[in-house]
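One protein chain omitted, others in place.
Letters A and B name the chains as they come in the text, with residue numbers starting at 1 for each one.
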Amino acid sequence: MAENSGILVNCEVTGGRLAPIATELLGAGSRLAPELGQELSAILIGSDISGLAQETIAYGAKKVYVVDEPSLKDYSTESFLMVMEKVVQQAHPAIILLGQTSSGRDLGPWLAFRLNTGATMDCMALAIDPATKRLLMTRPVYGGNAQAVQVCGTDPQIAAVRIKAMAPSAKDDTLQGQVINVEAGIDSASLKTKVLERKIEATAGIKLEDARVVVAGGRGIGSASGFQQLEEIAGLLHGAVGATRTPCDAKWISNSQQIGITGKIVSPDLYIAVALSGASQHVSGFFSSRVIVAINKDPEANIFKVAHYGIVADWKTALPAFTAKLKEVV
Amino acid sequence: MKNIIVCMKQVLDPEIPLSLFHIDTEARQAIQPKAMPPVLSPFDENALEAALEIKDIQESNVTVISLGKKLTKAVVSSALAAGADRLVILQDEAFGEFNTYLTANAIATAIKKLGQYDLILCGLQAADTNTGQVGTGIASILGIPCITAALKVELDNDKVRVEKALPDGYEVIEAPTPVVVTTTYEVGALREPGVEAFMSAAKKPITTWNARDLGIETGNTGRFTMIKMDAPAHESKCEILEGSSSEEKAVKLVTKLKEIKVI
Partner (left out) sequence: MSPVAANYLGIPGYVVFWFLFAIALGFFIQRLYLLIRLLKLGRPENRSDRLFYRFTSMLAITLTQWCSLKSVNHKDLAGIGHAFMFWGLILFVINYLIFIGLGAGIGLFTILSSSAFETVFFSILDVAALLVILAMIWVIIKRYFIKPERLKRKESIGEKIIQPLLITVIVSLMALHYCIEGFGYAAYGIPDSWPFIGVSFAHFLNGSGISQDGLATVYRSLWWLNYIILLGALVYAPRSKHLHPLFSFSNIVFKNLAPKGSLRPIDLQKPETFRISEVNDFTWKELLDLYACTWCGMCHTVCPAQLSGKPLSPRELILSLKEHLLETGPDLLKDKTVTVPAVADEKADAEPDSALAKTSKALIGDIISEDGIWACTTCLACQEVCPSHNEQMVKIIDLRRHLQLGALTEIAREPLKNLRVRGHPWRGSMYARTDWAEGLGIKIVEQDRDVDILYWVGCTGALEDRSLKVTQAVAKLMKQAGVNFGILGEEEMCCGDPARRLGAEHLFQMVAMNNIQLFSSYCIKKIVTACPHCFNTLKNEYPRLGGQFEVIHHSQFIADLFKRNTLKINQARETVVTYHDSCYLGRYNDIYKPPRQVLKSIPGVRLVEMEQNRKNCFCCGGGGGRMWLEENTGQRISEMRLSQAIDTRAQVMATACPFCLQMFEDAAKTREGEESLKIRDIAELIVEALEIPRDLADKA
């Protein structure tokens, strides 16, 4: 059996394009592969995606495994797992990188158990141990209160990486690479799960994960109408609105806007935290933001330990003034 | 009669005040303070609620399995008070918090030992390790499908229908039993036992097994090693902008943000 070598990146495709996480993982891979003296390759699974192979190479992949089939248009555990296993058999990588995304969180553990190895989820940082040449994976534990560094002793080492944790590689169209088309070969009769329907909620505006500015509200907002003020500010700054768990539970805002360890992880340039206390489960969802600003009437609130700038004020009186001044300067 | 298994993990209280949270860097785990008793992992409580809601409408037997080094009876038996019929405790020095493979293997073995099962429910991820792998692991070992991130779970004859969360919506997936399903909090908050339910827990059976009873290997498989763990220090380097009124402070804030070129 050939020894495991190389880094294989699972490049997710969304809306017919390479997802940002894919470029971030390729960025990480291109920095790690030379340290191992090994090759960076990628896998593209989807439908009508062969055109993206070249772009994947432009982001640093030396080999791109393309599995292009109509039935693979949307993620589905069983078929994607079968395909991944097939490619892994072919590529026998030492490291597999996935995104900590809806599909990555599903696929990572499956791969680990199928391949009799371990997966490390929600990694914030990756490094190669110079002595052992094993992948050092840093991830949050205890709801974000602590950080752990883990190592996997078996191959392939699987890591699911947080979005926006890694810098994407620069696109270089001059790069060359090999495209390997792989037959999916899925026996549909063997599939046990069946998708009956798919319902997509129309997400108006900018997606939270992609937003450069996020305005988030907490329990203190008190109502759905309160969030409208945050919407206004987000609009002025071309950003998105998020919330802690309480407003989502209370149905003041949609669940898909929840930020935190059980919601979305965001890393915008500017994160404005309004009327939220800053509990760690929420903080771990945005602590990597470049600038964190807090507006809270309680000077002892935890958010002030996390923020870079803050004002102790009741949002009800502060926000209108904030918005007015914003209109002047923006 | 449907047999539903719910896996519930006893964890360090995720809502622990920071002044009580300390990491033992030697042992590479959090120190369980006496002042703050452990709790059942929140997503696992949602999983139990999903099981109980199925039990509300059809004859079912709900067994809760809880695995750990040393479990607190008051904590895990609250599952019985909530409405589960039976509790199986898997307790062993080897059952550490972070060993995904061992956990999944032990639970899968226990499930096989119990016999019949139609549906296995787990929480999306444990509140201490935050990995979300054990559900899948159990399914892989038992050779059955696993549907993760369920918003809703329905059991109908020999089929399970799940609404699975997608980044921008959901999809409805159907699979034949037996199946593992991991649940988000949207399946519902766990009902809190009232007087009758609370007192009835004492009469329900509790079984305890260790690794030897299960006949499993607990040695290091090499799949995972914890190299380091620490709690990042909290520095209060926040610049508080002062003013004589909320409005004045807000204006100063905007000016500052413009100054540092973030808007």
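Assume a contact is a pair of C-beta atoms (placed from the backbone, for glycine too) under 8 Å apart; a residue touches a chain by one contact, two chains touch by 3 or more.
Just so you know, these numbers come straight off a predicted model, no measurement behind them.
Within the set B:M36, B:L151 or B:C238, the residue that contacts the chain not displayed is B:M36. For the chain missing from the display, the contacting residue among B:G96, B:P193 or B:G222 is B:P193, taking the whole complex into account. Interface with the hidden chain, as seen from chain B, comprises residues 13, 15, 17-20, 33-37, 39, 78, 189, 191-199, 236. Against the chain not displayed here, chain A makes contact via residues 277, 279, 297-298, 300, 302, 314.
The rule is short, and it goes like this: only the chains that are shown with their structure count from here on.
Centres computed as Cα averages put chain A at a distance of 22 Å from chain B. By the touch rule above, chain A contacts chain B in their complex via residues 74, 77-78, 101-102, 105-106, 108-110, 112-114, 116-122, 136, 139-143, 145-154, 192-201, 203, 213, 237, 255-256, 261-262, 269-270, 279-281, 290-291, 293-295, 299, 302, 304-314, 317-322, 325-326, 329-330. Per the touch definition, chain B reaches chain A in the complex via residues 12, 14-16, 18, 21, 23, 28, 30, 43, 98, 100-101, 104, 124-125, 127-133, 135-137, 140-141, 144-149, 161, 165-176, 184-186, 221-232, 234-241, 243, 245-258, 260, 262-263.
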